[in-house]
Structures are given as structure tokens and as C-alpha cells.
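Removed: one protein chain of the complex. Kept in place: all other protein chains.
Coming up: chain A.
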Amino acid sequence: MPPDIHLLIGGEAGQGLVTIGQLLSKALVRAGYEVFVSQSYHSRIRGGHNTFSIRLGAGPFFAPRESIDILVALNAETVDIHRGQLNGQALLIADASFAPNLPGTISVPFVELGPEHLWNTAALGLLGKILELPFDALYQAVEAALGKKHPETLVENKGVLEKSWEWAAAHVSGHGFILTGGALAADRLLLNGNQAIALGALAGGLKFCAFYPMTPATSIVLELIVHAETMGCVFEQAEDEIGAINMAIGASFAGAPSMVATSGGGFALMAEGVSLAAMTETPVLIAVAQRPGPATGMPTRTEQGDLEFVLHAGHGEFPRAIFAPGSIESCFHLTQKALAVAERSQSPVFLLTDQFLADSARPVVLFDTAASSPVVAGIEPGDMPIPYQRYRLTENGLSPRLLPGLSTHLVVADSDEHDEDGHISEDHGVRIAMMEKRLRKIELLKQEVVAPTLAGEKGTDILFVNWGSSQGPVLEAAASLRGQGKSVASLHFSQVWPLVPPQFLDILQAAGEVVCVEGNATGQFARLIQREAGFVMNRRIARYDGLPFTARYILDSLETTVSLEAGI
């Protein structure tokens, strides 16, 4: 594993730890380091125990780490909860009053450094000095965050930043944490998964978004809204998720590439609309940010437990595609692709992400906006005959799609079974023809499936199969085992439906032991592979305590899992 420093800032919600964390991460990225940022929080606005974690160094890092090198405690509880994770040489930065008496403690007289509401800035100054970041880099980050809007606040913050910096210079030395790396390009974007999805959607030509707030999906929409005016994107907070998906379908029908974003409970309400999109053949992108269920579950935690739900949501039978990005870059690129696939297949298309991916951030190289090709809804009417048939039977299942009101053609869409004109039909022959027409679109979807990526050699002793956000932790676990001289590879699926077994079956068959790593209790993806490809995986590593996978967790589990014979 590449040498890195794991820094954890802990405190209550409302103490500003996210602010320090973000400013420090920005300053580190600008100084040319790699970071991996993740967050852990409770479902409350004030109080509770929250952490902001940064791995920093030369990288690359794709996952959080459990053991801590530097712990910044903004309250006493943080020390109690995390003391067990401290490495031998760890530094503990805490207010003198917490008096933890642990080796490596740096008791900071926060009261002398500034008023309580600026302790986060004080902590930033201390950390900046300890990590030997240029003072200017920190100050610029603070300035950028406060903007030119609050000059007095900026002056106050600068004072505290300087004071804490000087305090650290005088009192902290010889701790041995030396940052390595720092040679990476400075013009990298620091993005979390949900920001990358929002940018991907805008780059992909999104014009309409409806939502009803639900963690951890809300931030996708909030990020879109920030840029909506610049990008000419219309949005609305609907009365509920049912309203949201129906609005998106209405907007899409009338020509605006559309999306909704929600989490399991909200998606449960949308299921009816998924079926409507399928029957009316209206494109819509549905982002489902998973969190543990059933029901309200654990709102601020993570899980990969909704795969089967998304796969089967909506009554009746119809084609769909489900993308599951594993990295920040992939959140951006797959969202664009998903919008385009929805349009091309005139179907509901899903983006399956989760709280872990939503809230973890990494620097990524500036995306090439010139390379993106936004979707365009519908086709030009040309000399399309009148009366126009919205659901004309075609060989590939795709009927030419015109938009209402943009020509003299009349567009008729129906949730009832319908004839080629779009009018209600109870004729059994029409039913069969329309069902088959819609199902023919599966072939189109299959032609576009993103093949799973193999990291490592084919035919290793161990192959980790994984999908979506588990990618990063699995890559690190595999690298660590390889470092010990073991023969290991991993296979990541960033599209989980439809599956095309010829793309991966031989890779599975060539491996010694196949271990499926997924964040749910029952092995949903392993079962799906079994059903679709007839391949039974030997072993399974599951996590469903609400926390994300880490390399450590995977390595420990690998030692304790027993082989699963047939079936799961």
C-alpha cells in the first residue's frame, strides 16, 4: 500500500469540522497531493458524533482506512470513540481540557487561539503547520470559501489562522509525519460522487430534474440547482416522490432530458412511475443512492442492498439498464452515458450509487467538456406521415419519437396497452405485438453494456468480484495481497443490468477461488450472476453494518469466510 497519512477530525455536528476538512483537502490538492475524503455522520443537525476523514500523500487511494495517524478532537467524545484506532506513533490534537493523557497528545489551548466558533479555523492552522503546507495555500482556501462577501469574517479568520500556525511552530516538532508526493497537477477538481453525478448530468444534456429530499440523494440535486441557471436546467421539489417521477416523465415526454434522484424509501414510491416510463416509452434517468433498509433504515449510512429492488421495481415486464459507478470519474462519465442510453432506448435507466460514494471525495483530472455530446430528445419530424404513430411497430423495437407541440403531428402516449397510434387497446393481438416490440429493446441495451473491468491477470488464485462503490476498497485489498506475493485479481461491474455473460464468464471460470464482495447481507449480485451466467461463486464477503468496505475489512473477512459450496 502506498505510504499515506490518515487524518481524522471528529466532533459534533455544527462544530464546523466539514469546513476544516474541505479547506484542508482543497489546500492539499492544490499543493499537489492525492487525497481521499470520506465522511461519517448521524441523522441529526446538531450534536451527535461526526467525523471527516482524509487520507493524504502520494496516493492513489480509493477507499477509507481504519487506523488513524492524526486525530483532531473537537470534543472529548471523539477521543473516547477513536483512541483504539490510533497507530503507535499517532498524534492526538485536542483541547487541553479534554486531558486525554495518551502518548502523542498535543494539548492545545484552543481558548487562547480564538473564540469557540472559530476553533475549526484554529485546527486548520495547526494541521497546516504540522503538515508543512504553505500558509498561503491555507489562507487562499479560507478566502475562497468566505468569498469577498464577508471581509470582516475573513480578517477574524486570518487572525486565528496565523495565531494557531505560530502556536504549532512553537509547540509541535519532531512528530515524524512527513508528507510525500506533492508532485501531482494542481488543476484537479476535488469532487465527491454526488457532485460528479450532477456535473455528468449537466454535461450529458440534462434539462429537467424533479426530486423530493432524501439522504443521501439530495446533494445530487442541490449541486445541480447551483448550476441550473447557467445550464438552462429547470428543477422542482415535488410534493412527494410519486410527483417527482411523474413530473420528470411529463417533462421528458415534452422534450426535456430528465432525471430524478432518490434513495430506497423514495424509490419505493417511484416504482409506479418506473412502470409508466416503460409503458409510455419515455426516457428518464433515475438515480438511486442506496442506504441501509428496510424502511427508513439508517439514513446516513451506506449499503448496496437495493440491487434486486431496482432490478425488479415496476409492475409488468420491460427492459431497463442499471449502471453502478465505482469511482468519482465513473460517476461523471456513466451519468452521461445513462442519460444517453435512456434516450436511445426510450426507457427508464438507473444509476445505482450509495452514501459511501456520494460522500467520498477524490481529486480528478479536469473533464474534457468538448468531448461530451449532450443528448437530444426526439427526432426531427421531416416528412413523417400524418397521422403520426408514436408506437409504430419496428424491427428493433424503437419507434421514431416526435415531441408534442413542435410540429403539426399529434403525439399520443398511453399507460394502458395501446395500438400503434397510442390509443387504448384491449385487443390481444395488439398486446402481443406491443409487448414484443418493447422487449426487443433489450437487444439494443445489450449492445451498449459496459463490460466489467479486470484489474490484474486472468487465472489468479483469488478473484474478487464486485460492483458499484465496492471497487476502491477491493482494489486496495487486492493490491495489498499482491504485495504479500499472492496471486489476486479483481473484476468490477459498473453496469449490473443487463448482464452479458460472454463478457466475463471465462474470467470467472479461469480463477481459482471467486470471492464476491458486496455491501449487503444476502449476496444479491452473486445470486444474479448465478442466475444469468450459471456461475456459482465459491465465497462471499458481505458488509451490512452501515459502514463502507475498507481494505482491512476485506482482508480480515477473507481469512474468516468459509467456502460456500453450492447456492447462497
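We take it that contacts are C-beta pairs under 8 Å (C-beta built on N, C-alpha and C of every residue); 3 or more make two chains touch, one makes a residue touch a chain; residues count from 1.
Heads up, the rule we're going with is that contacts and distances are computed from a predicted model.
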The chain dropped from view, which UniProt name applies: "Urea ABC transporter permease subunit UrtB", "Putative membrane-anchored protein", "Type I-B CRISPR-associated protein Cas5" or "2-oxoacid:ferredoxin oxidoreductase subunit beta"? "2-oxoacid:ferredoxin oxidoreductase subunit beta"
Please pick, from A:Ile106, A:Leu138, A:Ile249 or A:Val310, the residue that touches the omitted chain in the full complex. A:Ile249
Could you tell which one of A:Gly378, A:Gly397, A:Gly523 or A:Pro548 touches the chain left off the display? A:Gly378
Touching the absent chain in the whole complex: find that residue among A:Glu77, A:Glu143, A:Glu162 or A:Glu236. A:Glu236
Checked against the full complex, the residue among A:Glu116, A:Asp136, A:Asp416 or A:Asp461 that touches the missing chain is A:Asp416
May I ask which residue of A:Ile93, A:Leu202 or A:Leu307 touches the chain that does not appear here? A:Leu202
Could I get the residues of chain A that touch the absent chain, sorted low to high? 187-191, 195, 199, 202-203, 205, 207-208, 210, 227, 229-234, 236, 238-240, 242-244, 246-256, 258, 272-273, 276, 280, 366-367, 369-370, 372, 374, 376-378, 403-416, 422-424
